[in-house]
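Here you go, one structure.
Removed: one protein chain of the complex. Kept in place: all other protein chains.
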Amino acid sequence: ADSWLPTLKTDTPEQGFQLAIKMSRMGVKTAQPNMDVLKKGRAEYSNDAEDLIQVSHVVATNFATVAAANNYWK
Amino acid sequence: ADSWLPTLKTDTPEQGFQLAIKMSRMGVKTAQPNMDVLKKGRAEYSNDAEDLIQVSHVVATNFATVAAANNYWK
Amino acid sequence: ADSWLPTLKTDTPEQGFQLAIKMSRMGVKTAQPNMDVLKKGRAEYSNDAEDLIQVSHVVATNFATVAAANNYWK
Amino acid sequence: ADSWLPTLKTDTPEQGFQLAIKMSRMGVKTAQPNMDVLKKGRAEYSNDAEDLIQVSHVVATNFATVAAANNYWK
Amino acid sequence: ADSWLPTLKTDTPEQGFQLAIKMSRMGVKTAQPNMDVLKKGRAEYSNDAEDLIQVSHVVATNFATVAAANNYWK
Partner (left out) sequence: ADSWLPTLKTDTPEQGFQLAIKMSRMGVKTAQPNMDVLKKGRAEYSNDAEDLIQVSHVVATNFATVAAANNYWK
């Protein structure tokens, strides 16, 4: 099957940010593959300011990795 | 459409800090695009000391990436 | 006995992500080896949006290490 | 107007630590510019052990950036 | 007396992970040397999914340092 993460390489910082979001989501999906549970969870965190701040923190941590992998798109 | 993150390059550390804030906000907006929900969330976190400290932590994580991307504006 | 972590080297980013998940799990298992307790814990965190976000944050931190170890699979 | 963050350069590690504190505070102030709200928030977090530990964590994250920017004052 | 942390050097990644666990424990023990308190604390966190996830996050942070110190055991 195709890999969901064939490379860390992206053409632009914005694509890199999208990849960081995907990695953050996969960090959850691999721990909890059940879509119903994930949908219920989404309803919770997506309406909770504190949770959304934590989501942004995970994206920031993954984006740091993607940015370094792309040499900051210099 | 124009990208909201065309580059990580900024002229000054302060602009880099502003970009880190923008990235932190986008980390929330991409998870929750609904403006009404975001406004309600802002009313919550912006009056909560603990949440504001977490916001600053996300900005610090993103600023570390932007600073490295700009070679610390040496 | 064979080591569960003989190397940080992986062929692809996706395998690197799997290794980061394994390292995150071992970070818990070494602190709490009792399988019954772990199973009960899994039932808790795997149905809690906030906990799943924290799990993703640990995976992101470990993935950063694995990605650097593999020179970002350039 | 003068920038509050003209440079990441400081002469000593202690000044670097002071800058990291200033950056951590600005991470809050940019999210919540209202001084009354900030004063109320200070009364809360400055008497809460958990919050003070989180404040120290944000300072540590910003200090890592400032220290790298100054090549660890070698 | 012998140092508990004479070096960051380890022969294998698994030993590096063990060292990261030891460093994480010492981060607690230096803050709270009283064994009775630590035992009571262990009973708490080792049965709490959220706490075990945080423990894994501290180990991941320390492991990143040990892995870099050993040049990722390349």
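Note that the chains are named A, B, C, D and E in the order they appear, and that numbering of residues resets to 1 at the start of each chain.
Everything that follows uses one rule, which is that contacts are C-beta pairs under 8 Å (C-beta built on N, C-alpha and C of every residue); 3 or more make two chains touch, one makes a residue touch a chain.
Here the structure is a predicted model, which means the values were calculated and not measured.
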Out of all the chains shown, which come into contact with the hidden one? D, E
Absent chain, residues of subunit E that touch it: 3-8, 23-28, 30-32, 37, 41-42, 44-45, 48, 50-51, 54-55, 57-58, 61-62, 64-65, 68-69
Residues on subunit D that touch the omitted chain in the whole complex? 12-14, 17, 21, 45-50, 52-57, 59-61, 63-64, 67-68, 72-74
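Convention: only the chains that are shown with their structure count from here on.
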Show me the overlap between the contact partners of subunit B and those of subunit E. none
Upon optimal superposition of subunit B on subunit C over Cα atoms, what rotation angle is obtained, reported to the nearest 5 degrees? 120
Multi-partner residues in subunit E (2 or more other chains touched) are none
Select the category (line, ring, star, complete, other) that matches the graph of chains linked by touching. line
